[in-house]
Each structure stands twice: as structure tokens, then as C-alpha cells.
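Handing you a structure now.
Omission of a single protein chain aside, the complex is shown with its protein chains in their original locations.
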């Protein structure tokens, strides 16, 4: 059988095409100017950690945006323009953002959050994004907290960089946007160019200094049928859980963001976000793994977010959130809806040439 | 229940209406001049008589036509204009017609026919049609034959007139166009105004001088559904057979003649001639009566004559002709056709408000 | 008096009804199972049958086959006895009248099966002669293909006779055609009779299939009537044989019969898929009222003609917002549309102006063009505008305007370059209207209420009946308030009609505008007026019309659930949904 895939990879043609299309889409968006002194977003939440469910402070730092995304980048990601135009953000500006986040926390929460999570729409550990000095000052700022999570591509997960946090006494986790354990899907459907082996290496590197890894998975990138998406996630969760140092998996269903390839497909009828039943199915199926598995469906129940029939979306979302905290798969046996039959039929019948079979 | 029928009869309204319509129809036809020296028609055939099946000479005398028909007359009869314009035909002219018939017989047949049948489209025994002198001369002319049949309405069947034939040594039968034994049907559907009692009286009168009676019945006058027509005939055959002196019944299905009410109904989709299966059904059902029962469907197989589906018409016609000679009802069990199912359905389902149910 | 038949739903001349036998039956349906024929008087004298609550007894009758002369029918006419069980009379178009029967069988009908025009005439004639709340029965006629047309014309009962007979003849009937059973290489049907191999499928199976197909089609038809969408169905279904198309067009020519029975509004969308849609009573009625009854109240402003929009009401569409932004409300706006014609802005809510869905074809046909030309010309003849601004696209619209321009006096100006919402077009529109004064919102809103009243109650009603009033509410939820502060009525945004208060009803009665009145007996209606309580009803009342109810004990306003003639005629079922009532 003449397999086109090797050629695709050799020549990088698939990536080129994806990137070309994504760049055009992003160009349509135009760019807004963001204030480099303000974080992109900040909020207080609760999270399930190896230490139990605790209050968390989540920060999306504005670091100049994801380099990969500028080249084209992930087919589902619309965050790219939510960053300062031009490139990098200086140390002072970054610290101003952190101050702003602390003020927010002080206003919104009664106490300091034991858990702090820092995302950048890129890699916090990439020194082109966040200079080493800024990284260290941030580690110091949060030294009195219990646990910190920082986001990074596997490439930048280096022992010395991670140590900055471990060394100030923080339980440290590196959050990696692995998306899927299947390289083929990550490359062809997500257009994200590292391999599962890189993830494993990053985990080893983090573990070497006593840090942990939190894997972020993406349920149902474009071009996959519902059943393929489910199988891909089940396998990915299990493979992540088997990686030493990876104690948490956050599996998140795709939502349709503007100015992305997914949006384009969705607009023309070629993409439907996953069913919430699919999310539940994966969580339930992988409940036996030795790892915290959580999911936080964004935009649930809407046409652009993961959804079921409209009747049961809130119920199922609630069950998922409950599972996130308690990791008890029996929560899913308590929600039912007539649309499960539709979902069954879709899982049985949907292929990449007839998707989406149901709205 | 308020029965309209008594009023109808009292006032003669039904008859008036029928007659009015029929007169108009006949007026449309216009009239042709016929030669009073020539018979309307003459032919050689075979007939089943109390003496067995014999050769017959049938004569339709042109006697000036049926008086009743001139007033309107029978709803199915189109013969009225086949007669001389103006009225009566003299004795000499009638005898010329008889001569002409004898010539025809001499030409067409090897021997003289033992049976002679004389019809007039009216009443041969009505002296306004055929003067007594002509009647007697005709009796003489055929005195060497075995049997004679003359047609008459019951009113004119008087012992002295019939005797003219008996007295020359002829077996004599009077053919009466009874049409049906049911007075109501004869009046309302056929528009023929004498009663069954008149027929019975005529039979008694004929018998009193040693003559017999041959009853002519009409299967399916207008306004009857197929099943009604069948039942009417079954009852009629039996009632005729019970009349002393009536040794033969000729039951004939209606055919659609031009310039008649039946034609008008047929043209507008309100009349279908009877099925040949219906004829067979009556013959088979009444085969046990002590009387010869025959039928001679005219125009069988055509849209305007009695017909079945078109496939089997000739077969069934043949069976009827066979029955005519042998009176053996088993002939009918030998013909079958898929259209019997259709006929069954029609017999079961046809009413006067949904006829005709099938072509 | 009809005691055993009641009409529950109507869709034009078609009805869903109920035969209250010991086991109740929904009509239209196959009737032979519960019809018992007491026999024909042609064949024999008959006693009055004993009857039975479980069947409809066809009383002894004389059927008159098609072609029976009128004089013969007259002299053999039957009078039917009064009986106290479900009964049927046999009639012909010539003899049809009220015999007090529940069911009327139309004799001679099998002959109509190929003659659409004769069929339409006979059914309409018979239907109009027999009581509204009796069932019309056509025996020996129905096939799966024609039955929707039969029912559309006003037939309530059919039977399986024809379907069975055709089956015995080896004719396989479907909703779209008929096949010789010997010619089938497979059985194109899912009914139980067809769950066999085509080789072993015999004529008995064929008859059974035909009956199944007929029953299924009737079920579909009942459903369509309930949904108010039988006509939509028929515009497709009728194509399958000349008879169906003939019935559809024949009935469109029986406008009076059909229009009287056609509701003033429907919940469902009207699907404009064929050009026959133009001839629907709903469309013709709208065009007629929007031209003949319309009084121009916004005077001294130009007329602005714009294309319709897919979004409804038009004024909420993006394109119309852009037009008004450019026009700055300086012109009286009317939308041009197929199949509705011309919709002045006051009537944009009024059924079916915001209740149709059309198959976008990208091209106007000649029929559509000439229809809109006709309506627009009539509209302009009834009104007086100083100028007409035609802000319309090239395709179709422009041709219509040019044809109309040639027929009328008022000058047309064209403002569209390329596309109506193109910047240049909008600038043209703005420039063209510069200097014209703006129409005030209150002026427009008052005109809307009055125009709706004209449309609904008759020409002049907007002034004569509504008289002076103050506006309350925000468009489209407008109310008319009398000078004494009492509300007269409100605009119903869903249908663009007026719903009256008691004060409104009284003002109507007092005005010169002819009132659509339902006279009732001495009772005070609660919630609804039932047909037996109706003494008389105005013939102009259509299903859905606003009516005044008057009786010795009560005065009320409400909405007619059927047409006036039916209300007066019927002995069962609803007549008026009462909105407000007061005792007298």
C-alpha cells in the first residue's frame, strides 16, 4: 500500500499546508493591542491536586504570545492574538502583571490560594518568552504557597529551570499541552510538532528535580470521528498515566474558537465539538488508572462547545465536575438522557467521510 | 318511512321523466326511411327448443315500430327507429317481407328450418301492427314447419290470435319481453309498463289453446348494481319457470345501444354492461329449474356489450353457448380467469351510488 | 340534525372530523368497514332499517349514476326518514340538500376519477348544499394517489373499494403512480403485504397492499390537515397525475369556496415551492386586501420599494435596517416579494407576510414577475405618491418596476448599483431622499394600526371604526387607547392582526364598519361559544377572524374558529374562542 504519510512528514507538506491556512485565518482576525502590564486573564477556582481539592489562582500571563501559533500552529487554538503585538514582554512588565493578579486574588478570595497555575499561551519555561530573571522573581513571589503549575512545551522542560520553583519549597508541576499521546493525531490533526517521546523526556527531566507533570489532552481535534476521538483519549490517558511523574491528566474537549481551522470547518458544517457523553465515557473508562484525571469542558451545551442534546448538558457537565473532585466513576451512571441513543448511533456510525452525523 | 315510490307510480312521474328523456334521445337519432317491402333483419341459427336443438329461421319484421318506444319506452332499447316511418305496414308489404325471408333461407340453408321465430320490435299479436289477415297468411305460410315463435306484449296474447298458429298444426310459442319478474325493476329501471301478473295471464291464455310461452329477461338494466342484477335474474328465472306454459327463458345481458338512456349513462361513466361471469352465475344457479334457460350475449367482450376482463370473454361466451344447447352447468366450472376475483369484489362491493366499480 | 359527526380541525376545505359511532372514528378515513348499506330502492321496496350505533346505516336510497338526467333524478327523488342512529343519505349534486343525515354519499362519483373539473364542480356543489357538519362520502373513488386531492376538495369519507378492485386486477397502487404487478421486479413498499418476495406476491396481496397504502396516505393527510399544511403537501403530491393537478387548479378557480374556508392566519410556515402557490387563497387574499383595502395615510412622502428579506419581519432584517439607516425614515417603505406581491410596511406582520418560506432559486419566473407587476400596479393606482424610489436589485425586481413604471403616472427613480446593500447604493439612496421630511415614529405606528384594521375589518375600518386613539406600547406590541383611557385593542405581533377588547368591540358595533357578528342564544359564554349556541353568524367571517358575539344575556369579543356559514350551520364543535365577555 502506498502510504502517503511518510512523504507528508518528510516534506513537511501537511504542516506547511496547515500553517499556511492558519496564518491566513489569523490574519483575518487582525490584532488588538494588549497592555503588557496586565495579564491576559486571572481567576480563582478549585482544583483537584495530589494533595486534594484546593483553591487555585490561575494566571494567563501575557508574554508576547505563542511562537508556534505565529507560524500557523494548532488547528483549534484561537488564543494566539491574545497577547502583546510585537513579541516579548520585559521582566518589569511581567512582574506588574503578577502584582495585578495578586490584587485580584486579594479582592476575590478570603485567603491566599495554596495552588498557583501560570499559563502563557506558549511556554513559561521558554526564556524567549519569560526571561530567567522573571521566572525566578515569580518563584519567589509565590514561595509561600503550597504548589505551583507552570505551562510549557516539552522542549523547555529543563531541570535547572524547573528547580527555580522546587528550590523555593513549592510542589512544582509542569503543565504540558500534549493534546494526545498519538503522534500521528498530534501532527496531522492538531498540527503540533513534538512527539510523545519528548513528553516522556520532559517528565523524566522534571522528576529528576522532584517536580511533577500535568498532561493536557485535547478531545476531538478536527478530522476525527467521534469514536476515533474517544479511543484516542482512552489510549492517551492510559499512556500518560504510565509515564513516571505524570500524576494528573486534564482532558479537555475542543471548543470552537474564532479564527481557527476548527472554526472554518465548523462554519461550513465539517466539525462538531465532542459529545459530553464522550467525555464521560473516557473518564469512566479510565477511572482505574493511577493518576488524577479531570476535565473542564468549556462552553458546554453550546453549539461551539462540547454538547449533547441541549436537554441534559448541564446535568452531564455537573457529573463531570463532580468526577473531577471525587474521581468516582459512579457519578456517570446517575445521569441518563434519551440522546444517549443518538450518541450511541453516532459513535457506531460516524466516519471521517460522513461527519458530523448529528448536531 | 316515507316511501316515495307510491307517489311516483300514482302520478306516473317516473314514467313521464323516463319517457321525456328517451324521446329526446330518440329525436337526436333522426330517422331513416326503411323499405316496407323488406324485413328489418333475417338470419339462420340453431335454437334449443322443447324438442331439442334445431335449425331456426329468425325474422325481424318491419311493422312500423314499437308504439311504446315512440312514447319513450324502454331505457335500453335502441331498435325503435329500425322501422318504417309513419306507422303501419300493410298486409301485402308484410307478405313481401316474408317472401324475402324465405328466399334468404333458401339461399343460406340446405333445408327448411323446423323452427321459425318472428319478432317485430313490438307485438306481432297487436293487430294495429300486424293485421289479423297478415297473421293468418303468415301462419299458413309456415304451416309445414314444426314450431313457430311470435313476439308479443302480454296484453295482446289472446286465445283466438294464438290459435291461428296452433290451428295450422304448429307448435306455437309466444315470446314475451318480460325483462324481469320484479315489477319494480321493470317499471323503474326498464320503463316497461305491465306487471308480472299480466305475464302470468298471458301464459294461461296461450296454454288454454295449447301454445307455450317463452320469457325474455334482461340482465342488468340501468340503475342496478351487479349483485342486484344477478339476484333479480335468479329470482326472475325461477318465477318464470314456475309459470305454467312457460317452458323456455331467454336471459340476455344488456348491451349499450345508441340513442338510449343506457347509452347516455354509459357515455358519462354511469353504466357498465354486466359481466359474463354474472350471466354464467345465473345460468349455473338456476340450472335446476324445470325449464330451458338460455342466453345469447350480444356484443360480448366489447366495452358496449357484456364483458369480463378481455382475456377470457371468448371462453366464457363459448361456455354460455354450450350451456344453451346442453343445459349442463358443469361447463362453467371449466372456465376460470384471474378476473373472477375482480368480479367477486364488484359483486361484493358495488352499489347504486358507486357503480361502476370496474370497467 | 347531525348528531354523530363533528368537525375538529379545518385546513381550507379539508377537515379532520370524528364519527361518533360506538367506537369513535377519525375522518377522513376508509369508511367501508363501518358503513352498512340498507339497499337500493331501485331493486326493491325497503323497510326503514333498524340501525345500529356501531355503523353508519346508508338509508334505502336511489343512487343516480353519472349521466342520469335531471328530470329522472327529480321524479325518483327519495325522502329520507328521521332515524335516531348514525345514518347516511345518497345524493347527487342535483338532489343534494339537508336530509338530516350524518353522512352524504355522492352517487356517480367513480366516473369522476379522471375528470378533475367535473369532480371539483360536483364536490363543491354538493358540499355547499349539505350541512357543514355532515360528512361527505365518495365511494369507489379513492386511491393512494388521489385521496389527498379528494380530501383537499372537501371529502370526509372514502372507501377501499377501488383500491381492492384495482388490486384484484393486478394493479399495484402507490401515492405516486400505479404499476402492473406482473411488471414489478421488486415491491417498493414497506407494508406488511409487501414483506414477501415479489414472485409470491399475488393479487390478493396486491389488494391488501393497495388498502395499506390508502390507509397510510389518509393518515398522512389527517396529519397535514392538523398542521395546516395540506396545501403544501398537495402542491407536490398533485403532480403525480393529471387529476391531482387539475383538482388543485380547479379549486383555485373556485376561489369563493376555498377562500371562505381558509384561515386568516396559521402557525405553520407556508412553503412557496411551486408557482401554484401564487394562486393560494392566502396569497390572493393578501394581495387583494393589501391593495383594495389599503388607505395611504403616510402622505407627501415618496414610496421606497425594496426587496424582501429572508428574515421576518422584514424590518428586523439586516438589509432592511441598512435601508432605513440610509433612508432615514424619509420614505414610505414597501417590500416586493414573490409570492406575496407588495407588502407595505404597515402590513409586514400580517399573515402570511411573515409566515412564508420560499425556495430560493436566484431567478424570477415570468409568472412571478407578472403577478408582482399586477399587484404593484394596483397598489399604485390606489395610492398617490409624489415619487417612487426603487431601491431594488437588477434581477427580476428591476424588470417589475420598469413594467409598472410604464403603466402608471408616478415617476420611478432607481438607486441601486450592483447590489442594494452595496455602499454606493446606500449612498445613492440617502442622497436621493435628501430634503424629504422624516416620518415620525408615532405617525408610522398609528398608520400601522389603522392599516391592519383596514386589512382585517374592511376598507375604511382604520378610520371609521378605530376613530381617535392614543398609542401605547413599543412596536410591534402596540395598543390603541380610546380618549377615555380604555384600551380598544392590541396588535398581535405573531399574526399582525388586531385583538379587540370589549370597548373595542363596542366601538366596532357603533361604527359604520360592518361588524362580523355571531348571534347567540340566551347564555353567557365561558371560554368559548359552541356551535349549537349560535343562532346566526355573518357570512363574511373567516376562520381566525375577530368577531363580536351578541346575545340577549351577553356581549363578547373573540376569535372565530371556523367560517361564518359553518358556525350557523353546525350543531357540534367550537365556533368562537371568547376573549372577553360581559353579562347584559
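Read from first to last, the chains carry the letters A, B and C; within each, the first residue is number 1.
What we mean here is this: a residue touches a chain if its C-beta (ideal position, glycine included) is under 8 Å from a C-beta of that chain, and two chains touch if they have at least 3 such contacts.
Here the structure is a predicted model, which is why all the values come from computation and not from measurement.
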In the full complex, displayed partners of the excluded chain: A, C
Chain not shown: contacting residue from A:178, A:225 or A:335: A:225
Contact residue for the chain not shown (choose from C:44, C:83 or C:216): C:216
Residue of C:249, C:312, C:328 or C:387 touching the missing chain in the full complex: C:249
Residue, one of C:189, C:264 or C:334, that touches the chain absent here: C:189
Of A:41, A:315 or A:349, the one touching the omitted chain in the full complex: A:349
Residues in chain C touching the chain absent from view: 26, 117, 174-177, 179, 184-192, 195, 212-213, 215-217, 219-220, 222-223, 226, 229, 232-233, 235-242, 245-246, 249, 271, 273-275, 357-361, 365-367, 369-370
Chain A, residues in touch with the chain not shown (by the definition above): 1-5, 8, 13-14, 16-18, 20-21, 182, 184-185, 188-189, 222-225, 228, 231-232, 261, 264-271, 309, 338-339, 341-342, 344-346, 349-358
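Assume only the chains that are shown with their structure count from here on.
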Distance from chain B to chain A - Cα centre to Cα centre, in angstrom: 101
For chain A, residues that touch 2 or more chains besides their own: none
